[in-house]
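Take a look at the structure set out below.
Omission of a single protein chain aside, the complex is shown with its protein chains in their original locations.
Up next is chain A:
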Amino acid sequence: MAESKQSAEVTVSDVHKTIRAAFEAFDYESNNTVDVREIGTIIYSLGCFPTQADLHDLIAEVEEDHTGFIQLDSFLPVMSKVLLEHKFPPIPEDLLLQAFEVLDKEKKGYLEPEELMKYMTQEGELFTQEEMDEMLTALADHEKNVVFYKDLISQLTIDPDM
């Protein structure tokens, strides 16, 4: 009993430390505030996969009075809950593959850049042109100029633990 309680405490404090570390990277003035526009990056870097809608909700919970800034004191409890409850779990590879396959109507095994662009900039939580350009640069096979999504998924979901 005592042991499990202790391990639960350790987990919470570790979670706090992790959140703090991520927060500090964007806390330029060392006064425990970050610009609200950086929150998305922070949350993602903590291992979560929220949608834009999820992010908006989270920010609404945490931001005070539309100052444009978020305090660590408000952020910490909310984010800790998110982490401890595994609220925005990672997307399993096979699910991602299925998603791509849905878009690849002709089941070619790859997507043309124009196809992908159409979906990403017109469907769902739309990409900006910038995001689209970067995605194509990053993901497209430069010789054949198509996106072989199967290869990508395994390569890009393995990133070092940071």
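Some points to look at:
Here, contacts are C-beta pairs under 8 Å (C-beta built on N, C-alpha and C of every residue); 3 or more make two chains touch, one makes a residue touch a chain; residues count from 1.
Just so it is clear, contacts and distances are computed from a predicted model.
For the chain that is left out, the UniProt protein name among "Sorting nexin-2", "AP-3 complex subunit delta", "G protein gamma domain-containing protein" or "Serine/threonine-protein phosphatase with EF-hands" is "Serine/threonine-protein phosphatase with EF-hands". For chain A, the residues touching the chain absent from view are 17-18, 21-22, 24-26, 28-31, 35, 37-38, 40-41, 43-45, 48-52, 91-92, 94-96, 98-100, 102-103, 105-106, 119-120, 123-127, 130-131, 134-135, 137-138, 140-144, 148, 151-152, 155-157, 159-162.
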